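Take a look at the structure below.
Excluded from the complex is one protein chain; the other protein chains are retained at their positions.
On to subunit A.
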């Protein structure tokens, strides 16, 4: 029920709707809950609505940190 998927905005439609693509599958969703979306932005989709924009810079930062933590763990062993 709380599962949501990341998706990329492929096309903005009238009335706060948009087409997103998820692993090559297109889906029409509502973007009524998120401000200022553009084609190419990634959003989190839940029950047919975009809930939030995914920040690519923060995602990269988290991944770098994870890699660091992971290799620190490696060295420890």
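Observations on the model:
Keep this in mind: a contact is a pair of C-beta atoms (placed from the backbone, for glycine too) under 8 Å apart; a residue touches a chain by one contact, two chains touch by 3 or more; residues count from 1.
Everything that follows uses one rule, which is that contacts and distances are computed from a predicted model.
Set against the options "Hydrogenase maturation factor", "FAD-binding oxidoreductase", "Copper-exporting P-type ATPase" or "ABC transporter permease subunit", the UniProt name belonging to the omitted chain is "Hydrogenase maturation factor". Think of the hidden chain as still there; on subunit A it touches residues 1-6, 8, 22-23, 30, 32-35, 42, 44, 46-49, 51-56, 58-59, 61-63, 65-67, 69-74, 76-77.
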